[in-house]
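Just dropping this structure here.
The complex appears here without one of its protein chains, the remainder shown in place.
For clarity, chains are labelled A and B in written order, and residue numbers in each chain start from 1.
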Amino acid sequence: MGWMAWTLPTALFFVGIALLLVAMTVWQTVSPGHERKGFLPLTTSRGDRLFIGLLASAYGHLLLLALTDWPLWIATGVCVVGMVIIMKWG
Amino acid sequence: MKTYNNKAWWLVLPVFALVAFSAIIPMMTVVNYSIQDIFDPNTRYFVGTEWYREILADPRLLDSLLRQFVYSLCVLVIEVPLGIIVALSMPRRGLGVPVSLILLSLPLLVPWNVVGTIWQIIGREDIGLYGWILNSIGLDYNYASNPRDAWATVLIMDVWHWTSLVALLCYSGLRSIPDVYYQAARIDRASHWAVFRFIQLPKLKNVLLIAVMLRFMDSFMIYTEPFVLTGGGPGTATTFLSQTLTQMALGQFDLGRAAAFSLIYFLIILLVTWVFYTAMTHNDDKG
Partner (left out) sequence: MRVRKSLVMLVYLLFVLVPIYWLVNMSFKSNREILGGLTLWPTTPTLDNYRVIFTEPTWYTSYLNSLSYVSMNMVISLMVALPAAYAFSRYRFLGDKHMFFWLLTNRMAPPAVFLLPFFQLYSAVGLFDTPIAVALAHCLFNVPLAVWILEGFMSSVPKEIDETAYIDGYTFPKFFVRIFLPMIRPGIGVTAFFCFMFSWVELLLARTLTSVDAKPIVSQMTRTVSASGIDWGVLAAAGVVALLPGIAVIYFVRNHVAKGFALGRV
């Protein structure tokens, strides 16, 4: 495992993603969601919205790094809010 | 309508295990590397987002990204229609079938560095056929010094190399159309265009999706052929994303920076492919 060069932030990041996937699976099994249309221009299931949210967050972080000198947690905060909005009304 | 059955997961499990082993572990490693300055696994320093900021501020990324999009667009616009035309022109039976299949697939089988070498030689005006012909009919063609010629050569090389892939996929898709469809069309006296539009094209949709996506993804990570042919030049006229990645990072064995560039690169491909894929499969549900 040494060669993978783990650090605390990346470890937390991947554990977070893994937990998110497990949570989504459990949620879907307990109360199945259906595809629907929100403000996004296509019909999406919960998983689709999660993917869109995550991808948008990744780009959000890159945008902040490219255009500003602000610390990264600002982007993280905005992305969490955006994620909730996409999941709920997307 | 497909049946809902979670037991189907057992059929997918081997693929999942295999790809997870060779994709997830390396991907995690790349993410780990991207936030550190690494000399070897034991000598490393946490640098946070420094690599990302540096790469995003580098104008070379934007340049080669733009060039890459134009290139991939050209590739798709030329190769997909040409591939369909070639597939439709294939003989349907007789000796012509195996002969043209084999001849068509020849360019696909040439190792990529040799592809570059072939075009490098054939485009030279002193010892190559094409370069000599172009120059003797009075065109001042030189792919090593003229950016426009270099572009054209790389593009024609790509068309030569990969159109067969589109053609082969479409041909096998055409073969999976039952004869009764054609018989029905003949009884209805359908025109060739109608046969293509209403029988062949709908059946080609699946393979065409594969062909378009494959050509897009592969042209987006093209490396070996232009590297051998032009070395990215003249200047940076044919330096595409993969080569920028290699130049910027692997050349200096700068692992952290390479990893950060890789992830940005991957995110770009991911977004574009997702948009493509969603757009092309979206009307599936409507039939």
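The working rule: contacts are C-beta pairs under 8 Å (C-beta built on N, C-alpha and C of every residue); 3 or more make two chains touch, one makes a residue touch a chain.
Note that the structure is predicted; figures quoted are calculated from it, not measured.
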| item | value |
| --- | --- |
| Selected from B:V97, B:A152 or B:A185 as touching the chain missing from the view | B:V97 |
| Touch with the omitted chain, as defined above, among B:I35, B:I55, B:V80 or B:I118 | B:I118 |
| Touch with the omitted chain, as defined above, among B:F69, B:W132 or B:F196 | B:W132 |
| For chain A, the residues touching the chain missing from this view | 3-4, 25, 28-29, 45, 47-48, 51 |
| Residues of chain B in contact with the chain not shown | 2-9, 11-12, 14-16, 18-19, 21-23, 25-27, 29-30, 33, 41, 82, 85-86, 88-91, 97-98, 100-114, 117-119, 121-122, 126-129, 132, 160, 164-165, 168-169, 171-173, 175-181, 192, 203, 206-207, 209-210, 213-214, 217, 220-221, 223-224, 241-242, 245-246, 250, 255, 258, 262, 265-266, 269-270, 273-274, 277 |
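Throughout what follows, only the chains that are shown with their structure count from here on.
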| item | value |
| --- | --- |
| Distance between chain centroids, defined by C-alpha means - chain A, chain B (Å) | 29 |
| Chain A - residues contacting chain B, complex | 2-7, 9-10, 13-14, 42-43, 51, 55, 58-59, 62, 65-66, 72 |
| In the complex with chain A, residue positions of chain B that touch it | 25, 28-29, 31-33, 35-36, 38, 41-42, 44, 46, 48-49, 52-53, 56-57, 264, 267, 270-271, 274, 278, 282, 285 |
